Structure formats: C-alpha cells, structure tokens
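Only one protein chain is missing; all other protein chains are in place.
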Amino acid sequence: MSANQFKNPVVRWIDHRLPIFSFLNHEATEYPTPKNLNYFWNFGSLAGISLVIMIITGIVLSMNYTAHVDYAFDSVERIMRDVNHGWLLRYIHMNGASFFFIVVFIHIFRGLYYGSYKAPRELLWMLGVVILLLMMATAFMGYVLPWGQMSFWGATVITNLFSALPFVGEGIVTWLWGGFSVDNPTLNRFFSLHYLLPFVIVGVVILHLVALHRFGSNNPLGIDTRGPQDTIPFHPYYTIKDFFGLSVFLTFFAAAVFFFPNFMGHPDNYIPANALQTPAHIVPEWYFLPFYAILRAVPDKLGGVLAMFGAIAVLFILPWLDSSPVRSGRFRPIFKIFFWVFFADCLVLGYIGAMPAEGIYVVIGRVATVWYFLHFLLILPILSVAETPRPLPQSISTPIFGGAGAMAGAAAAPKRKVE
Amino acid sequence: MKKPILTLAAAVISASFSLPALSAGGGDVILRQEEWSFSGPFGTFNKASMQRGFQAYKEVCAGCHSMNYIAFRNLADLGYNEAEIKAIAAEYEVEDGPNDEGEMFMRNGIPADRIPAPYPNELAARAANNGAYPPDLSLIVKARANGADYLYSLLTSYEDAPAGTVVPEGMYYNAAYSGHMIAMPQPLYGDDVEYADGADTSMDAVAKDLVNFMAWAAEPALEERKRMGVAVMIFLVLLSGLSFGAMRFIWADVKKAEA
Partner (left out) sequence: MAALKTKKAAPAADQKSRRDFIVVATYSMGAVGAGAFAWPLIDQMNPAADTLALASIEVDVSKIAEGQSITLKWRGKPVFIRHRTKTEIDEALRDDALNMRDPQVDSDRVQKPEYLVVLGVCTHLGCVPLGQKVGEVRGEYDGWFCPCHGSHYDSSGRIRKGPAPTNLEIPPYAFLSDEVIKIG
C-alpha cells in the first residue's frame, strides 16, 4: 500500500497527491476474491457493463430524438432510417434494456440461492433492490419515449396505478401527467427523468460496490474466506473470467440485436400513439410481467397496487426474514427445493402476466401471487429454524467437512483492517 | 454445480423468448405461411419483386393508403438509378411553400420529397372511407404480429361469408382478419396491374410483390443489419473462444494447486 509502488514517476507524483492509482490497484487489481466463484458471479460485472452500454447508446440517441408528441415517433423513425447507424444504436438500446434485466434477474436469483443477502451484506443487498427499482422506473419511462401505441397506453395504465391511493391519488396522477391525460408535458418530463435516473443508478452502483468491497464477494459455499489461501487477486484471474463472460454475453446480445431485434418488443409500438383507441391486448415489457400478474391477481385496485409494490418491498426485509446462519443453498436441502419452487413461481407469474386476465389464468395468477409472498413471509422464517443444514466445509481451500459447523458463516471479518 | 446453471439458463432463455411470442400471437385466425427472401440470418430483399410491389402499391393501394416515411430517394434500395428516381418523383405534385406571397404552392416532386399522402389528415381519410382509417403502410409489416405473413394472408383471404354470417353494409368478409369483418374492400382480384417485366400478375403473385415492397419499407436497414450481424457474430464467437483459452491459461496455476 505504499505510495512508492509505482515505477512511473508521473504516476507516483500524482498518486502521492491523489491516491487514485493506489485505490484502483487496491480495489480492482489486488482485491482478494474467493477463488471458488462460479459463472453466476459473472453477472454483477455484466450488469455494470450493460448499464454503461445503455448510457452510451442512450446519450447518442438523445442527440437525434425529439421529445414532443408531434415529433417523437417521427424522430425515432428518422433514427431508424436516416441517421448514420441509427438503427443499430436504437436496436442496441431497445434490446439492451431486456438484456440488462435478464442479467440483473440472474444476478438476483444467484443472491437468493447463495444467501448473498445475509449478514454482513444486508445493505449491499438493499442497495441492489434500490437499483432494481430505479431500473424499473427508468425502463418504464424509456418505453414511453417512442410514443407508439404501447408507449402511450403503458404510460396511461402505470401512472393510473397511483390513483388507487386514497384521497391524494387523483391529485398525484394529475401532477405526474402535468395535465388531464398522458400528453406532451408527460412525455417531456419522462424524457428528462429517463436521462437523469441512469446516472442516479451509477451513484447507487458505486455504493453497491463500496459495500461489496467491505467484506468481499460471497461464494458458492457461503462460508467466509479464512485467509490468503482462500483468495486470489481480482486481476488477472477475474478480469479474464469476466472478459470471457462478457464475450459470451455479447454474442447472445448481438444475436438479438442483429437477427431478432423486435422479438422482445411489441408490434403495436410501431403504430403512433392514439389517445382515442386502446390496443386489443396491452401488455407491459416482459420484465414487468411477474409484477403485472401480481397487480392483477388482487381484485381490489388499491390492494393490487400495494401487492405489486409489496413484492419488491419484501426483498428489502429479506435479510431478516431468512435468519438461517447458513448462507449457501447448497447446504440447505429443504431450502433448495423451495428455492426452485419459488423460481418456477416467478416464471409462472411472468407467463400469467402475458395472458388475458380471464378464466383459469386468474386462478393460477392468484395462487402464484400467494405463493410468492408465502415464500418470503412464511416459508423462509420457518425454514430458518426448522431446517437442519448439511455440514459446512471448514474453509474454501480445505474440502473437509467440519461436523455441525453451522456457525461458520456467522463471524465474518471485514476485508480491510481499519487503518 | 452444472445442473442449476443449465436449468436456470434454460429457464431464463425460454421464459424470455416464449412470453412475448405468446402475447404477440392473439387473434382467431390462421395465417398463410410463406418463405420470404428477407427472412433468415442471410436474408436479402428481392429487388425485382419490390419494384413490382411499388408499382402495385401506386396503382392499387396509394389511392387510400399513405407511405409517409418513404422518400423517393429511398427507392434507390429497389434498384432504381438517380435518373429513374428523379423521373418517378417528378410524376408527383407536392405542396411547398410558403412562397414570397405567403401562399403554399404545388411543384413537381424531387428525390428528397416523401411520397405524398392521399389525404391531408386522418379525419379527411376517415371522411372519405366511411369512417374507417386506411393506415399508413410504411411500418405495417412491423406493426402487425408476423407482419409479412399477415399482410400476405389478408390480401388473399377475401371470401364469401359462411352461411349465417351477416356482413354489415360497407364491410367485407376476410378470413385472415381478426373478427373477419374488414372495412377495406378486396384490393386484388388478379391481373390488377400490368408488369413491364411480364411477371405473374395473379392475385397471389401481386400480394407477394406488395409484401416484399412493404417489408423493405418497414425496415430498410434489414440487409445491412444482417450483413453486419454475421460479421459481428463471427468476431464475437472468435473472441469468446480466444478469451476462454486465455482464461484457461491464466487459471492453470489455481486449478493445479486445487488438483
């Protein structure tokens, strides 16, 4: 950690006054990382890169976009037809949103399976949930900008959710719209916020990283690192692994952008917004479908809205709902089963969200919604006390199972000694 | 460890790919499937057919349907040269102005102009068509689920209503249209156009020409996109392979220590 570790005199001069190079060296190069991370740990860095791709393409798209109800649709078509490489930039941005969510959802399920939300990483987890919320708001407002039929009606339906709030609801909706329907003022503020929020996300991501580097990454065994024999420096080991993961990710991403660019979109959004005609089936973007299903599962307007927000809110208190001292699902036989049931439940909710709200779909939607909340509010607390975990290994590098070492995860030490 | 990875990946991929497809389906009709030259990773547009489609659009559709996003200069993609495009543009009168007196005036079209719309606005279009709005066709292939097949089916599926079905005044029965009652009268009967190249002018053939033309109009960058896509995919697959090799080299000492 001495400032003189750098050979280049310019770097050394700067670093003495502004220790940016020591900081980077410490946090991005030396940073001791558990050596047993599997490929699921690639998705954190992939999410970060997705965010960067979205911000870069978004900035250049905004140079060609006009946020006005009379010009928005036309300006997007101009991007698609006349702007140099405009179609490429827009398809990257459009599909990038979907891929960002795919990556983040995998990242979240990885955290759920390996208990990455548990002490001492509760705040790390909660910051992640904040990022998810910000992403959802950003994606929703971005989808409004092309001002197609789905943009318009999506904006109308989602903003109307707030009208469910007693007393202040109507006022809030009018305030959100800046008028008496979704119109030009709404489009303008959505554009403004859609540009702003990604940078707020960057800020929260930085906090997320600070919190991560406090105790270091969790790992598939869910036990703490016990010293240098359990860790390897981030560079070159995880830089190359993340690079490989990025190449594979980009391959899938490019396949969508170049060969199925509209697969995850909806044809109705190529029809200009029409305030007098709602499309026959209005569906949110696929990443909102599970939440949309929860919204519709509750037959009460306010109840539905509360349930939908509750589905995310419950993630905030997850670290206290699951109090089992064993982090990794690998050593929790019953938890593991319920994890996969929960995962299937989320897929079912997504499927139901895409289906019309009628007949059997309503019933399935309600059962799946109830199960979603039961999993967090009942099953996890009960499992915390009722389940007998399998014995934990003594350390990452010693595959010896130490009796009932269930407490191995409890005493995590900070990665960095206080200086 | 391999199993959950694969399960999760498979589930996420299938979820992300099947849901929108299901939601986009909708409707009570079965479409006629056709092999289009522009589908598939190496798909390209059929220029001769697009030129015929443009002619059919001008002679059959353009009386009611606009193509607001297509400029004459875009017709270069159909294989027309500059002089031909100028001549096509000059056939049209477009509104320009205001001039020095503040009046709008008509002049001959130039390549930079867009194809003029048949009606000045949506209300005028509705007024002239019994209240139905003939939609703009420049994006129609992308604005409908399975747009190419849908359009082809729609153009070729006018038939007599089954016994017992009452077709209201001003409506027509079309097997490919959701609800089967469509306000657009049958546009193609066969031999509606005369092609200079002597190509088939049956209803089926003209419908395909129109679809080829409109698929291009909806996504003019399609060929460039797919060409670039093939190059990018090759690059990324190579990069994945190379970085996998680099990863194995770098991790070799860690793996050896574990073994």
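A and B are the chain letters, set down in written order, and residue numbers restart from 1 in every chain.
To be clear about the criterion, a contact is a pair of C-beta atoms (placed from the backbone, for glycine too) under 8 Å apart; a residue touches a chain by one contact, two chains touch by 3 or more.
None of these values were measured; they are calculated from a predicted model.
Of the listed residues A:Lys35, A:Arg81, A:His107 or A:His194, the one in contact with the hidden chain in the full complex is A:Arg81. Looking at A:Leu89, A:Met126, A:Leu176 or A:Ile223, the residue that reaches the missing chain in the full complex is A:Leu89. Seen from chain B, the chain kept out of the figure touches residues 71, 73, 110-112, 235-236, 238-239, 242-243, 245-246, 249-250, 252. Touching residues on chain A toward the chain that is not drawn are 56-57, 60, 63-64, 78, 81-86, 88-89, 236, 240, 243, 247.
Convention: only the chains that are shown with their structure count from here on.
If you average the Cα atoms of chain A and of chain B, the two centres end up 34 Å apart.
Listed in rising order, the residues of chain A touching chain B in the complex are 35, 38-40, 77, 80-81, 87-88, 91, 98, 102, 105-106, 109, 113, 220, 232, 236-237, 240-241, 243-244, 247-248, 250-251, 254-255, 257-259, 261-268, 270-271, 280-281, 283, 286, 289, 340, 343-344, 347, 350-351, 353-355, 397. On the chain B side of its complex with chain A, the touching residues are 1, 4-5, 7-8, 11-12, 15-17, 19-24, 26, 41, 69, 74, 135, 139, 142-145, 147, 178, 218-221, 224-226, 228-230, 232-233, 236-237, 239-240, 243-244, 246-247, 250-251, 254, 258.
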